[in-house]
Structure formats: C-alpha cells, structure tokens
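Shown here: the complex without one of its protein chains, the others still in place.
As written, the chains take the letters A and B, and residue 1 is the first residue of each chain.
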Amino acid sequence: MSASLETTLDEGGADTSGPRRALAHLALVTLGPILAALVLSGLVLLALGVDPFAYYGYVAQRGLFSWLGLQQTLTRMAPLLCLAAALIVAFRAGIWNLGIDGQFLLGAVTSAALAPFLITVLPAGAVLLVAAAGAALVGALWSLLPALLRAYQQVNEIITTLMMTFLGVSFANLLVKLVFLDPGTTVPQTRTLPVADRLPTLFGTTISGGLVLGLVAVVVVHLVMTRTAFGLKLRTVGENPLAARHAGLDVPLLTVAVFAISAGFAGLAGGIEILGVHGNLQAGWNPAYGLAVIPLVFLARFNGFAAIVFVFFYSALMIGGESAARRIGVPHYFTLVLVANLLILLALAEYLDHRRRRAG
Amino acid sequence: MVELLGVTKRFPGVLAVDRVDLALLPGEVHALLGENGAGKSTLVAMLSGLVEPDAGRIRVAGEERRIASPRAALQQGISTVFQHVMLVPTLTVLENLVLGMSWWRRPDRAELEQRLAGIRSAFGIALDLDQTTGELSLGEQQQIEIVRALLRRSRVLILDEATSMLTPQGADELGALMRRLVKSGLAVVFITHKLDEACRFGDRITVLRLGRKVGELAPEGLAAMDQAAAVEEVVGLMFGDRSIAEARPSRLRKAEGPPVLSVRGLTVTGATRLARADDVSFELRPGEILGIAGIDGNGQKQLAEALAGQRTAAAGSIVLDGRDITRAGVAERRRLGLRYLTDDRIGEGAVGGFPVATNAVLKEIGAPPFWSGGPFLLGGIERPGRIAAHARELIDRYDVRTPDEATPIGRLSGGNIQKVLLARELSGDARVVVFNKPTHGLDVQNIMASRNRIAAIADAGLAVLLISTDLEELLDVADRIAVMAAGRLTGIVANDEGARARIGALMIGRAA
Partner (left out) sequence: MEALLTAAFLTALLAGAVAAGVPLLLAGLGEQMSEKAGVLNIGIEGMMLMGAYLGFLVAFESGNVALGFVAGMAGGMAVALVMAILCVGLGLNQIVIGIGLTLGVEGLTALLHHFQFSTTYPRLPAAWRVPVPGLVELPVVGPALFDRHPLVYLAFLLVPLLAWLYRRTALGLTLRAAGEKPAALDVAGIDVATVRFLAVLFTGAMAGLGGAFMANVAAGIFIPFMTGGAGFIGIVLAMLARGRPAWVLIGAVVFGGALSLTTALQVAGLNVPTDLIQMLPFAAVMAVLVLYGRKARLPAALGLPYVRGAR
C-alpha cells in the first residue's frame, strides 16, 4: 500500500491542486473508511441483537468522557505507541514484521523476570532502565532468525515472523511456569514488582509514565525516518530494493537493522506494559495488541503524529470495549471485527481514490 | 483481411493514436514505421486485444468486430509476437506451444509433432520440444512464438520490433521467413522504427508520426522506386525535417593518455548460459568512447553490473586510475569516479515515488553538504534546502521538464528521467561513465540530444563505455566498438570505413 500522497498534474505537467485541496482530500480518504467501518461493524452488532448506538455511546462514554476511563485510555496508549513505532519502522522499510506479538510477550517476560530480582540490588530508577532495555534487547533477538533468513536467503518474513510469534507465546508460558515462577502464589505467574517501584505515574493521575516513553518512541521514529540519512536509506529499501542496491546501499545489513529496531520497540512495548501496569506476568497472558495496530499505522500513512491520534482513539475503543464486555455483554472480540473492517475498507478507499485520479 | 477505421486511443495526458486507418491484406508484408512515441505499440495493443479503441471501428473479413481481449484477437485469427518475449521461461518449448489450450485438455504430443513437421517443411523452422524456454536465445524464443501463431492457424501475424533481438543476418532470415509466410496466404504486419528494414522487407509501408498516419506507400508505388528513393520518401514523412535524422555528433578530441580503466579477464556468472560475462578484457582512455555492440541478453547487463560493483566477479580484475577496485563496493567505486547509468530507469535507476530532488542525491545519502552531522546522528540530518537548490540547478542545466524539484520522478517522461539520472551520475568527480542502452524508449529529439551529450562528456575528458543494441548509435558516436556475444568480447574494431561489415562478421562468429 502506498504511503505517498500523489499530487494531480494536468496534461502540461502543471500542478492543479493546492495544498488545501490536498489536505481536504486526505481527510476524506482517511475519515471515510473509519466511518464506513463503524457503520459496517454496527450492522454486525445489529445482527447480534445489540443496539449499535447504545454500544458505541457506552464505549465513548467509558473510554473518553469519564475521567477514570480517559486515564486508562492514556495508559493503554503506552504499549500501543511503541508497537506503532515498531510497525512504522518496519513497513516504511518494506518489511512485514508480523511477529510483534511474540516480541512483545518475550520483552514482557524479560522485564517481569529482571525487575523483581534487580530491585534488591539497584535503585528503582536503574531497575526500570535495565528492565526496559532488557525487554527491547530480547525482543530484537527474537527477530534475529527471521531477519537473517530474509536478508540472506530471501525467505518471506511474513511466515517466519508469524511462526516466531506462535513459538514466542508458548516459550513465554514455559518460562513463566518453569523458570521465573513465583512460588508464593497459586496462579502461575512471575514475582510481582511492588507498585512503588513501577514506572511512575504522571502528575498525580493514574496515567502510567510509559505514555511518555511511547510518545517519545513514535516521535523519534517519525523524525528519524523523515529527516535522517538512515531513515532515507530504509525508505529507499522499502520502496525499491533494486534502486537501493543500485545506489550502493547494503541491503542485507539494513534489513537486519530494521528487524532489530522494529522488534526492539515491540519488546519495549511489552516491557512497559509490565513495568507500568501489571508488575507481573501471568502464564497464558497474551493481549495480542500487535496486529490490531496495523490498520492504525496504515491509516496514518506511516506518519508518526497521525499515528498518535489514531492510537488514542483506538485505545479509547479498547478501554470502552473491555468495560462493555462486562456490562453489556459484547465481548472484546468486537474490536477485532472493527479493526479488520477498517483495514479492508481503507485498502478499498485507496483503490477507489487511485482510480478516480487516473480517470480524472 | 483486417481493417482499422478511424481508431483513436487516449491515455491520461497523451493522445496515443489519432484517427488512424489501416488495412491488413493477406499476401503482403505491411510495414508499420515510426519512431518511439509514434503510436505503433498502441495500435498493436488494439489489434491484439490488450486495449480497446476509444473511437473508430475494427472490421475483420468485412464484418465489424470488437477485439476486447487477447482471446478475442486469437479467435479472429490475429496473433502477435511482441517486442518482449511472451513465453514462460520455466516451461518447456512444448508447454509454451500448447499454452492457451482449454485447461482440461491433455496436450497431445504426437499430433503436435506431426503439425510441427509440416511447419518445418513449409517454413524451415525447427524446434526442440523439450528444451527449457528460458535457456534459449531471444531469437529462438521469437521463433517459438511464430510457430505458435501458425499452430493456431492465424490469418494475421503481427511482429513487433522483431529484429531488435537478431543479428543482421538473423534479420535477413526473418525477412525471408516473412516472404514465405505471406506467400502461403498470411497477412504479416512488421512493426519497426528502422527505415531500411521497412523498405527492405515491406510490400506496403505505413508511416506514423505522433499518433497520426502521415503517409502510406502502396505496393505498386514501392515496386516502382528503388531502395534509396523509398528511404528518402519515408524519411521525409517520418521527420519532416530530414536534417534531424542525419545529424551526427561531432567529436572534438581524440583519446589520449594512459588508460583510466583496465579490465582483465572479467568473468561473471549469470542466470543463463548467454547472459554472463566470460573473460572480458579491454582498456579505456580518457576522452574515448568505447561502444559495446551485440544482441540483447548476451551478457551486457551482467558486464555493466560487474563494473559498477552490483555483481561480484568470479574472476578477473578491474583497475581504475591505477587502483584495483575488484573488491570495492558500489559506493566506493562511485566515489572513485566510476559511474553507471542503468538501462532500467524507473525499475532500478530511481525510486518513482521520491521527488526529483531526492533521486538526484540518491547515491550520496548521508554525504555533506546535503546531510550534516556525519556518521553519528544516524547518518546525518537532512538539509532539504540544499538538496532542493542542488536539484534546481541540475534541472536548469540539463533542461529537465518537470513542474518542480519536489515532483515524484515517476511522473516525468522517460527522457526527462534519463536527464536526471545522467545529471546524477555526472555530478562530483566522474572519471568513467558506463551507459547501458541510454536512448532506448526515447523519442527522436531526446535520442539526438543524448548522443550529443555523450559526445560532449567524452570531449570533456571522461572515458565512456557505451553499451547499446542500436548499431547505428554506436557507429555515430563511438571511437572503437567491441562486440559481445554469449558473454565474450569477440573483437574490438575501430570505428572507421568498413566497421559495419566487420562488426556484422564478429556478431555472427559467435552469435546466439
């Protein structure tokens, strides 16, 4: 899917659209699919006997318009933003890193294992730093095999990263149950990091400090991709690997670097979730945030700032949806349906737009 | 008997074909002559069902018909042999011949062989059914496509730029084949941009220019003229001002001094037995233009890529200005002055979605003054103002037609993209420039301008390696011409009297 915004040219090659028209146009192609997805998913609700307006209203109320819910939304944004950063890096470089859920979990396990142990020897600040770095490192390592296979053997990374996710989920469970088990609890989980030692909350609210990390991650990724030489090299590889080779870029090395960076952010997301919210990791826990972030990143056309906006609204949807699962009885699977609709409708909208341009 | 009546075809931004009438009659070779951009390919596309005309009618045997798909074209008895081979390289010859049969039928080898025997005796084409198609030369693959058309019992055979894959002798053989085909009752349409071939092989010549039919020489008229008169007439129709066609770039300096590039025993493996470089040796002096002639697919691209560093050499050495660069990477060779202008402009030379300005510095990502901060700040922070200014200067100097430097380069025409790529390769300290098919796909104006520019580059003291499948181009511009066949340099001749004949001989010697 192209992330570029094509300007219109008339027969003489002159630019006929101004920047304002282009912006309005972009808004249409972005908001249109969102609206259509809400409508389509609303129809699904209707078919199940649920009033879509009541559902959406409740979700918005709980996720956005209540102070408690808003704080939860902002907290939920933290790992999602890191995941968005991971995907922006990968997609811009033409790499389908679909292994983010596995990388996320293993990063989470790493943090959950390191932090309660380190807290006995290091001050809280250092512990958080080391545990987060460890999470990122392990996440990056988990992508090494698919990275090498893609870079040097041209093995399709969609399959390898998906396989690593399945492997990662089971491996994480194994680690929790066998290696990092907290002997003091009945439910199999890691030792819990005391609340006082977790990521600090912001300004007396319950919003996790991870939000700041997430925002920084996305903004840094955005700036690097759009303003630095390294970012341009990655984008070149993503848009046209042949041209990248022709231009003298070391494509295999850059490929491995992309995997490492992307998976590192995904691992970091897992670390943040543990260090900021849960404090421990229960066996069998797999929130699977990753794949749902994909349509958000596409909607944002890989622009970091736009991604922040979309992640915000999606977080609100998630928080509201989880509450709705308890109160209205519509399980959170519905968010999957909404997100899937969004992805497909966005692809359709881009196609229709492209058709309209060529005919015009 | 197929007629096109007043057909018109428009694409976004260009009128490709403008109210053209064409009659394809059995028993004659109808040559369709015109430069790139004249509308020939679009006409072929309409006849073969790939596109449909926006206006006008098509008549087959007197009945009005729609040719809406390649299947429809085949059903009307029209077969096309396109310029780029339309066979599946991984299938065998037999499998490619039967491709197109309804999928539930089983290929009947015995019946096929019988019919092939008939074709062999009538037209002299022999095929090995079990060969893998991708291993054969382009000329041989072309023959497979012709045989397939005969197996389909086509009434009209369209040959699109068929001689671009052949040696001069091969072209003659094709001419003879076409004669035999029309004698048996087919109508043959011969698309070309080469005047002499149109006049030699065509019974009827239709000349196209900028989408319109500007003239037609009927068989009776052609028979009355001799070759030279026919060529003159046609040139007048094609170009109006014939001086364009005759302009040859003038060369001011001769090559002098020690060689700037020495290649010894360069061997590169390729995908097929023809597309590779085998023990290639030559030298280039500053101010010299060395041409590499040969049929496409005989290792030229592999040689160019090996020189540029995109392909590793299996053996041999490359020395630039006294320095051995055989192990050096692409970026380093470029820095040392070895530049490479690829033939695949949009596929490899540029990133279509990036602005012109970015493409102009694509080979120097991270380098000052366009990026500052060096290797530490992730390769450097971009200085868009400087990149834009640099691009504007190049656009001005090379006369690139583009709305501005921020336009995605994919929107520019082929000729303008070529100018940007050339500007890019010549910036900084260039010492040797390798051109691979620099003028293919361009219109006459751009072709002439390109040739002049190449001559000017050499006059400025650079060494030029000009790889081209267009022999005329090499004869126009090069000082010496080497011939490449099946990966080997079969010989190097000086570009003087009789060069053409000697080159022809060299091509046949080890020709594919």
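The rule is short, and it goes like this: contacts are C-beta pairs under 8 Å (C-beta built on N, C-alpha and C of every residue); 3 or more make two chains touch, one makes a residue touch a chain.
What you are looking at is a predicted structure, and each value in this text was computed from that prediction instead of being measured.
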item	value
Partners of the unshown chain among those that are drawn	A, B
Of A:141, A:163, A:202 or A:306, the residue in touch with the unshown chain	A:163
Contact partner of the left-out chain, one of A:96, A:180 or A:302	A:96
Those residues of chain B which, in the complete complex, touch the missing chain	11, 45, 48, 50-51, 69-71, 74-75, 80, 82, 86-91, 95-96, 98-107, 148
Missing-partner contacts on chain A, residue numbers	1, 44, 48-49, 96, 98, 145, 149, 153-156, 158-160, 162-164, 166-167, 170-171, 173-174, 177-178, 291-292, 294-295, 298, 330-331, 333-341, 343-344, 347-348, 351
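Keep in mind that, in the parts below, only the chains that are shown with their structure count from here on.
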item	value
Length of the line joining the C-alpha centres of chain A and chain B, rounded to whole Å	46
Chain A partner contacts - residues on chain B that touch it in the complex	12-14, 308-310, 329-331, 334, 340, 342, 344, 347-354, 358, 362-363, 365-366, 371, 377-382, 401-404, 407-408, 411
Chain A residues within the chain B interface of the complex	2, 4, 6-7, 9-11, 13-15, 224, 227-233, 236, 239-240, 242-243, 245-250, 358
